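What follows is a single structure, and I will ask about it in a moment.
The complex appears here without one of its protein chains, the remainder shown in place.
Let's turn to subunit A:
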Amino acid sequence: MQSPVYYALVNPNLSILMNMCFIFQRITIPEIMKDEWFKKNYKPPVFYEKEDADLDDVQALFKDSEEYRVTEKKEEQQPTAMNAFELISMSRGLKLDNLFDVEQGFKRETRFTSKCPANEIISKIVKAAKPLGFDIHKKNYKMRLENVKAGRKGNLNVATEIFQVAPSLHMVEVRKAKGDTLEFHMFCKNLSSSLEDVVWKTEEDMQETK
């Protein structure tokens, strides 16, 4: 077979790569990324996202844990108590984004309540997340779950935090810290099926229109 004319004008390494792409077999993206021609001057993309302040909170938390490791022994033994206003802010009547009536796509955070003890909630989340390929970082009742494999927008990073609403009632917040929102949505679905016996009310239950 005669090579197409344009090959004569092009870097021979590129032409070999192109052959692989189009003629011989479907080369995969990971394979392309390993090719010498591709790697020349290649800078992997950095994903910037319009994050709300939550990401700063999460990062500050992890900075704290490095700076204040010495005082960790005096850390709280109980999850942070939610104050009345934090609960009140959850009202659907205060979610003015709904005025914009846009297909909001997939949520970036979700909540559920649980009547289980906080430590039990934590171990159940860890048990559910590890087989899904997540590394776990824990500090008190906050956790950061990081997917070891990179997804569509880098490694999915999920932040979870447990709050105490009442002595035997906890609120668990699961928030996307970094990565693709659809992947976060899939993660939440997997998580909720593993946590069926832990969840008391999901956010959907909590916002049901009577």
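The definition used in the following text is that a contact is a pair of C-beta atoms (placed from the backbone, for glycine too) under 8 Å apart; a residue touches a chain by one contact, two chains touch by 3 or more; residues count from 1.
Heads up, the rule we're going with is that contacts and distances are computed from a predicted model.
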Name of the absent chain as recorded in UniProt (options "Prefoldin subunit 4", "AP complex subunit sigma", "Mediator of RNA polymerase II transcription subunit 21" or "Calcineurin B-like protein"): "Calcineurin B-like protein"
Residue among A:S91, A:S123 or A:N190 touching the omitted chain: A:S91
Contact footprint on subunit A, counting only the chain that is left out: 50, 52-53, 57, 81-102, 113, 165-167, 169, 201, 205-209
